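With one protein chain withheld, the remaining protein chains of the complex are depicted in position.
Chain naming follows the written order as A, B, C, D and E, and within any one chain the residues start at number 1.
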Amino acid sequence: MKKIEAIIKPFKLEEVKDSLGEIGIEGMTVSEVKGFGRQKGHTEIYRGSEYTVDFLPKIKLELVVADGQAEGAVAAIVKSAKTGKIGDGKVFVSTIEQAVRIRTEEKGEAAV
Amino acid sequence: MKKIEAIIKPFKLEEVKDSLGEIGIEGMTVSEVKGFGRQKGHTEIYRGSEYTVDFLPKIKLELVVADGQAEGAVAAIVKSAKTGKIGDGKVFVSTIEQAVRIRTEEKGEAAV
Amino acid sequence: MKKIEAIIKPFKLEEVKDSLGEIGIEGMTVSEVKGFGRQKGHTEIYRGSEYTVDFLPKIKLELVVADGQAEGAVAAIVKSAKTGKIGDGKVFVSTIEQAVRIRTEEKGEAAV
Amino acid sequence: MKKFLALIGLLAVGSMVVTDLANAQATETPVAAVTAAAAEAAAEEAPKIDSGDTAWMITATALVLFMTLPGLALFYGGLVRAKNVLTVLVQCFALAGIVTVLWVVFGYSVAFSTEGMAKGTVNFASFFGDFTEMFLRGTTPDSVQGTIPKAVWITFQLTFAIITPALIVGAFAERMKFSAMLIFTLFWFAFSYLPICHMAWAGDGALFWDWGVLDFAGGTVVHINAGIAGLVACIMVGKRKGFGKEALSPHNVPMTIIGASMLWVGWFGFNAGSAAAANGTAGMALLVTQVATATAAATWMLLEWMRSGKPTAVGLATGAVAGLVAITPASGTAGPMGALIIGAASAVCCYFAATTVKRALGYDDSLDVFGVHGVGGIVGALLTGICASSALGGTPPDGYAMGGQFFTQLKSVIVTVIWSGVVATLGLMLAKVIVGLRVPEEVEHSGLDLSEHGEEGYHTAR
Amino acid sequence: MKKFLALIGLLAVGSMVVTDLANAQATETPVAAVTAAAAEAAAEEAPKIDSGDTAWMITATALVLFMTLPGLALFYGGLVRAKNVLTVLVQCFALAGIVTVLWVVFGYSVAFSTEGMAKGTVNFASFFGDFTEMFLRGTTPDSVQGTIPKAVWITFQLTFAIITPALIVGAFAERMKFSAMLIFTLFWFAFSYLPICHMAWAGDGALFWDWGVLDFAGGTVVHINAGIAGLVACIMVGKRKGFGKEALSPHNVPMTIIGASMLWVGWFGFNAGSAAAANGTAGMALLVTQVATATAAATWMLLEWMRSGKPTAVGLATGAVAGLVAITPASGTAGPMGALIIGAASAVCCYFAATTVKRALGYDDSLDVFGVHGVGGIVGALLTGICASSALGGTPPDGYAMGGQFFTQLKSVIVTVIWSGVVATLGLMLAKVIVGLRVPEEVEHSGLDLSEHGEEGYHTAR
Partner (left out) sequence: MKKFLALIGLLAVGSMVVTDLANAQATETPVAAVTAAAAEAAAEEAPKIDSGDTAWMITATALVLFMTLPGLALFYGGLVRAKNVLTVLVQCFALAGIVTVLWVVFGYSVAFSTEGMAKGTVNFASFFGDFTEMFLRGTTPDSVQGTIPKAVWITFQLTFAIITPALIVGAFAERMKFSAMLIFTLFWFAFSYLPICHMAWAGDGALFWDWGVLDFAGGTVVHINAGIAGLVACIMVGKRKGFGKEALSPHNVPMTIIGASMLWVGWFGFNAGSAAAANGTAGMALLVTQVATATAAATWMLLEWMRSGKPTAVGLATGAVAGLVAITPASGTAGPMGALIIGAASAVCCYFAATTVKRALGYDDSLDVFGVHGVGGIVGALLTGICASSALGGTPPDGYAMGGQFFTQLKSVIVTVIWSGVVATLGLMLAKVIVGLRVPEEVEHSGLDLSEHGEEGYHTAR
């Protein structure tokens, strides 16, 4: 199985979720993160002192899929998360050795 | 070493932590996440308009353990996190190549 | 490519970010987590009842780097995150098989 | 829902029957009784509106409503877990809405109507008013009560009727069904709040009034009454899942501090407003309220500091509320010295009630309604009898004797405890039969906000 | 910025021209008109300050400012997404600042100056005051208005002038530029708030006043006026990205509940303060405000409960505001029974306006300014005509006839709707030409707080 981690712009979440749904992927875990990269941060002002905030709000998506689904999932994410502007984010793929569904104790691809 | 990631129901955290403690695992990192899966979301209402919220609050547990401990840890998590109802969550296992304890710069299994 | 995950003390974030910047690493993703380990938790008091809070606030840093950069990055993190006191945290390294930059669809090391 | 609506009807009919009985019994000539707070003023000639008294009493009314909305709602809301914050807010807000309607329909009349009352006579009318003023019939802009418009007096008293049931919700927070809460508290409102209010404040012929009980702003009526109902409720509803095992910590302490601060400020309306005039009594009530509250907060802080080395925010806030509760009945008769005593005593007693005693007995009074309002109310009611003494700088009523007054206070405490306890038990049994008291276990785990109210308190994601 | 400053200048000049015209027209002998609220009092001999009335009116002024800061700001702030919370707070706060300055410079004079007005004569002065009291010239600590210091009266009225434009910002929340908002609302303030206020309250010779319109505390002046401007604005500014597709959920419901509670409490100042005295009228206004608000909150709750099984916190709060809006014009003439009617009716109408109607028509009135203030204001204005009837326990004015009064009310509603609608359209066109109405799409995605104000609402990381 593969684990796909995607860092995306927050307002793209619904779209990405829907496009994953279209290819039959309906399990994922989402967290709020802060990203640091080429996209420049913003300036905040506090009583006249400006300071730069480098970390921007991003959403991290984690989904574990069967090996065969991985490519399709990555493509779906890339397509739906793209705005073409800097800061769109990244997708990372790695290997998962075992998966267990807690409720049923099913293992492997049956579990994801 | 193995990395175990478990997505569980929030109110199960204490129990899971305790059952891991019983088998001697006392290091872990926890984060608040939102999960999307078979468990159907809930309906929220805002001035008479209902909308569905698909993402449910979950807790993600990450722990890195020595290879030999992995199986026991997974079993402990599954046992203590199970309610038998949909949405209990998943456990994923993958490989970690290196671990460093920052304080002492110990490496490998000594570090986890 | 390697994925480096580091759990550090929150107030060290700026320092770690800067020392990674010095060795040319300028992409990373950060999240707020709670850590459980040897560092003992604290006692909170609520109307005269004391209870122990085991989970301490930590910052998790995730960065994917080219294989060659991994060692340097780990060293930079360890150096800058260390206080020598318990609870300084861990660094974990694992393998990433694929990376995609969403904006450009660049793949592999070009994407990180 | 349907069951609930049916019940409302039942309640109304029930009250009517009760009142008809009352009227039937009342054979003596009706006496034009005046309420406690307005007594002095009314002693003078023709009733005329005083603009200063009116100005203060409108303000006091606003302040007392402010105690519930948002004061108490925030105080409680911050103390529960994030997944249940809205239940507490909704309960306070909904009670404010419904109790107001009931007050207009029959509440004011049942609490303050004086048909059939006669000084020194204990009859049905010593416990309940009747329905002569249903829908506030007869109240116009020109109606006068003492030196203020009657409409102001009615609204001022209404704000007390709102906060009292709202206080109770802290006891069973985080687990009771909203529908069960409504059935229980509205039943209790009709059969415990209204009669105790009547006994204490309806004037000559009312039970406590005739006994000479000193309850300036509602120690029995509000705090003991609510505190006991809370104790009964939290026991009958049962403990929260995880109680005693996990930390069920406050989700937002600043919210609790805001709420406590608003309670403190609003309480000036509660206590000084109970003079029903802007006079010396009101002024002294203002001062002693401030002194007792501050003393209790400081005392609680010292207790915590000595026992755990850490004075907490929740502790300071709780101490302040304990002081406010305890000075309430005494605020018309105690002086600054009495306020110091009452403040310190209430902090010590409530501290041990909410910590040692609660732990020992094992009931889960989520937000310490009994520990603070019940215990603080009793301590205050009893010390009121003592601190009225001029030896302690108080302003005793005519014919005051410390021992006798203490005993009188004690009697009223006992009656209130029993009355409220019985009515609360019945109300909870009723709610249990109709809708059941508790939410299912899964709901308790996932939080009541979503299941009961279809909302979550916070959506922090952007 | 520069464009904006230039515009402010323009506005000022514009108003001056208008007023000069007004003065030119005003050939009749000036009449010393008194404002609505102070009318009764002024009927008596020499004007003298009454300390009770003054006490109440200073307090009422504080209460009405409290409605905007922080009441309304919080009510609105909680309902938007976290990334836009500061825009709403800044808009309310900035308006409080700027409107105060404009009020001193020319606003009060344009609203309340009575030069050229004569009972029964419709002339320019029936619509606009003039500039004779610019910079509040002539107002000293000794100036008296009715039975209170004139300085208090000016400040009290100012707090109404602050909240009205602030109400509008809810309609276009989460997408409008701050600069555009200022241009639009200040234009609208000058050319819609001030004249409608003048028509309703400036005294003999003013349009609505002469018609005999009953608008005790600002149904036309404040709520319909703001509600219509909000409707026009949200349509012209366009929908939020994601509207109708995603849940644009409130980021902090407790914040909204706090705000609604503060509006409720502060509204006692708004309505009872509109008596300009601490008298029986103020007392009855207090009572009916409480009753209508509570009834509306409870009604909204029941509606939700029946339709979705879940009474929500936002629903209760919205219901309360609907009730407050609707009782506003009626609070000087309705009785408790009328308050029950107005409360229930407003909740039902606003509920359907903010849900069914809005969905059907598809405009994005972010925080339901039109649905609650527009619709609630119209329902209230019309029912004011009916509930003043003594048959419903009201206090009708001399010569009252229900049908005629209803028609009079209707006329004032129609004039307000058209006037505000036209001025709002012009103001928005002006803002569009000068700075453009909306922020760019990326800014809307990432949140207006950062781009417009260089700040984020929350930094939760330690």
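Definition applied: a residue touches a chain if its C-beta (ideal position, glycine included) is under 8 Å from a C-beta of that chain, and two chains touch if they have at least 3 such contacts.
Source: prediction; values computed, not measured.
Undergrad: Touching the absent chain in the whole complex: find that residue among E:151, E:422 or E:443.
TA: Checking the options E:151, E:422 or E:443, the one contacting the hidden chain is E:151.
Undergrad: For the chain not shown, which residue from D:139, D:220 or D:290 touches it across the whole complex?
TA: Candidates D:139, D:220 or D:290; residue touching the omitted chain: D:290.
Undergrad: Which one, A:23, A:45, A:86 or A:110, makes contact with the chain that was left out?
TA: Of these options, the touching residue for the absent chain is A:45.
Undergrad: Need a quick check: the contact residues on subunit A for the chain that isn't drawn.
TA: 44-51, 53
Undergrad: Please give every residue of subunit E in contact with the chain that is not shown.
TA: Residues touching the hidden chain, for subunit E, are 1, 49-56, 58-59, 61-62, 65-66, 69-70, 73-74, 77, 85-86, 89-90, 93-94, 96-101, 104, 135-136, 139-144, 148-152, 154-155, 158, 178, 252, 255, 278, 452-462.
Undergrad: Which positions on subunit C touch the chain that was left off?
TA: Within subunit C, the residues that touch the unshown chain are 9-11, 14, 42-46, 50, 53, 85.
One rule holds for everything that comes next: only the chains that are shown with their structure count from here on.
Undergrad: Using direct touches as single steps, what is the fewest number of steps from subunit B over to subunit D?
TA: Each step joins two touching chains, and the minimum needed here is 1.
Undergrad: For subunit A versus subunit B, which are copies of one sequence, does the interface use mostly the same residue numbers on each side, meaning over half shared, or is it different?
TA: different
Undergrad: Tell me which of A-E and B-E has more C-beta pairs in contact.
TA: Answer to which pair has more contacts is B-E.
Undergrad: What positions in subunit E touch 2 or more of the other chains?
TA: Touching at least two other chains: 249-250, 308, 310, 312, 314, 460.
Undergrad: Among the residues of subunit B, which ones contact at least 2 other chains?
TA: 31, 44-46, 50, 53, 85, 94-95
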